[in-house]
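All protein chains but one are shown in place.
Read from first to last, the chains carry the letters A and B; within each, the first residue is number 1.
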Amino acid sequence: MNREISPAKQFWQLVATIAIIVYTVIPLLWIVNMSLKPTADRADGKFWAHHPTLENYELIFAGGAKDLFLPALLNSVLVTMIATLIAVILATFCAYAIARLDFPGKRLILGTALTVSFFPVISLVTPLFDLWRRIHLFDTIPGLILPYLVLTLPLSIWTLSAFFQQIPWEMEQAAQVDGATSWEAFRKVIVPLAAPGVFTTAIIAFFTAWNDFVFAISLTSDNARTVPAALAFFTGASQFESPTGAICAAGVVVTIPVVVLVLIFQRRIVSGLTSGAVKG
Amino acid sequence: MSTTSTEPTQAQLSDRARDERRLGWKLAGPAFVIMVLVTFYPILQAVWTSLFNYRLTNPGGREFVFLRNYQIILTDPLWWQAFGATTLITVVTVVVELVLGFFIALAMEKVIRGRGPLRTIVLIPYSIITVVSAFSWFYAFATDTGFIDPLLNKLTFGMFPADFDWFGGFWSAMVPICVSEIWKTTPFMSLLLLAGLTQIDGAMEEAAIVDGATWGERLRRVILPNMKSQIMVALLFRTLDAFRIFDNIFIMTGGSNGTSSLSLVAYNQTISRTEVGLGSAVSVLLFCCVVIIAVVFVKGFRVDLARGRK
Partner (left out) sequence: MKFKFARRSLVGGAALALLAPILVGCGTNTSDTTLTWFINPDGGGSSPTGGGQAQLAAECSAASGGKYTIKIEQLPNEASDQRQQLIRRLAANDSGVDIMSLDPVVVPEFGEAGYLVPVPEKYASNFTEDRVQGSLDASKWKGDLLAAPFWANTQLLWYRKSVAEQAGLDMTQPVTFEQVMKAAQSTNKTIAVQAKRYEGYTVFVNALVAGAGGAIVENEGAAAEDTQLGLDTEAGKQAAETIQKLATSGAVGPAMSSMNETAALNMFSDDSTSGFMLNWPYVYAAMGSTEVPFLNDVAWTTYPRVDADKESAPPFGGIELGVNKASTKQDKAWDAIACITTAEHQKAYMLGTGNPASRKAVFDDPEIQEAFPMADAIRDSLNMAVQRPRTAYYGDLSTAIQRTWSPPDQVNPETTPAESTELIMKVLRGEALL
């Protein structure tokens, strides 16, 4: 790619870049502007907020919608973090075994992970709801974490298996030659090498769990309700007010940290996403 | 794959092999067990429940009806309507995403200046919660809060009605639903395609240029054939994903005007109506659809998902 670029080509590349950027950020900018519009301006049909105000943010952090939003935010963070953590730990062991060890059933495990990732989650909702209500897991945090593992485990296993295949295994062999067991070699040599991959996997798994809506609306009612589900049932500050402003503000609040994560770890996420799906 | 490159002696092998086997399952077991328990158990349970006429609020009325729920569903116009809508959304979004994703991937590969920001910014839609994307597009298309109607009205010099009700009819409601779905998932598609693009041997393209091939010819003869497998994998992933569409429809129309997807139908039976028997049968049928799609892709188009993994 180190050929000379003609000015015409440069121009078209610039156009393409700008078009893509506009395409990408418009809905994001729009919801930010919506969240800044005062109630009176909401139906003005304009894209930009001409009289920006923070009243919608006040509403979700200190006002009438705070009892709906803040617990949901806490639930979202808790459930997503714990589900991600468990998935990544289990997937790390699993992917190591798959990439590195010779044992029967390897294809079975990968095949299962693949099948599970293709599962229509709604198919799980009916039986899980019926089971959860009987064993009192309905509307609890563990009752969400378990199904979230279904979303995050297969993805983590595939992504990590791909990462682990790129690790220079000679070093492990060297350790084993030095008398270390498989386990010691794993812990002392491979873990440090694998950490970046594990971290990337964690981010991707986090996004997936953070995004879930189906499980959240079906298996919770308010104690364990996460943000996406809470948004769908948001009420305004009172019965008379439509929840539009609060929804937009809450939407922005849960989006910004994730966008920041993306901006920081862009390169890793790209390689993680593509290696799990394609190189696998 | 082979695990060791040096050839161990026979005795070492059997010892090490047994050791490895045990460790292998010890490490992989927990993840495997959880996946099986939390997915296969419920699906079996759903198959069993689907054989009953069972309403949660009337547990006494539970009655074994064998396959009648399936007969009811498969002869119900609502099922076929939802099936049609789901298929339409799947085909439209996947095709548009493939084309759009391909051009974005091309841009990401070719653009020199601003490549970093481009690759970063393309990830934004991927990272946004689908529900938030749905709300953003919903408010953008809504007659009261939206900017799209006034914008189209201005662009068409008043030909387009300034208060067009996008969510008032099936075809018009499909527009915002598909737009939101496409916007949110195209980046994923383009990243998968980019991975395929970068694997193409640059020398082949250079040779084609030297031979005087036009861009279209290069695309057809060199680029596409060489990334066929990546395209197929991306198509499979997105098709299965799009077929499960739920969030966007739930937020935007709630399934009105025939916009229900199969997932929404399943949700309505179980959660809204508490008709667990009927809902389970819908879930099982939806599961079968997904299996069929996957089998068609894997067998029919020979998508090799486990390449290099044996």
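Going forward, contacts are C-beta pairs under 8 Å (C-beta built on N, C-alpha and C of every residue); 3 or more make two chains touch, one makes a residue touch a chain.
In this text, all values refer to a predicted model and were calculated from it rather than measured experimentally.
> If the full complex is used, which shown chains touch the chain that is missing here?
Answer for the hidden chain's contacts among shown chains: A, B.
> Of B:Thr90, B:Thr239 or B:Gln269, which sits in contact with the chain we cannot see?
B:Gln269
> Can you tell me which of A:Glu55, A:Asp139 or A:Glu184 touches the chain that was removed from the display?
A:Asp139
> For subunit A, which positions touch the chain that isn't shown here?
Residues 43, 64, 67-68, 78, 81-82, 84-86, 89, 129, 132-133, 136, 138-142, 145, 192, 195-196, 198-199, 202, 221-224, 233, 235-240, 242-243 of subunit A touch the chain absent from view.
> Need a quick check: the contact residues on subunit B for the chain that isn't drawn.
Residues touching the hidden chain, for subunit B, are 53, 55-58, 72-73, 76, 78-79, 143-144, 161, 163-165, 167-169, 254, 256-257, 265, 268-269, 271-275, 277-278, 282.
Heads up, the rule we're going with is that only the chains that are shown with their structure count from here on.
> Any idea how many Å lie between the Cα centroids of subunit A and subunit B?
15
> Which positions of subunit A touch subunit B when the two form their complex?
1, 5, 10, 13-14, 16-17, 20-21, 23-25, 27-28, 30-31, 34, 42-43, 45-47, 90-91, 93-94, 96-107, 109-116, 118-131, 146-147, 149-150, 153-154, 157, 161, 165, 173, 182-183, 207, 210-211, 213-214, 217-218, 227-228, 231-232, 244, 247-248, 251, 254-255, 258-259, 261-263, 266-267, 269-270, 273-275, 277-280
> Which of the residues in subunit B end up touching subunit A in this complex?
It comes out as residues 1, 3-4, 6, 17, 19-21, 23-25, 27-28, 30-32, 34-36, 38-39, 41-43, 45-46, 49, 56, 103-104, 107, 110-114, 116-133, 135-137, 139-140, 144-147, 149-151, 162, 180, 183, 187-188, 191-192, 194-196, 202, 230, 233-234, 237, 240, 243-244, 246-247, 250-251, 262-263, 266-267, 269-271, 276, 279-280, 283-284, 286-287, 289-291, 294, 305-310.
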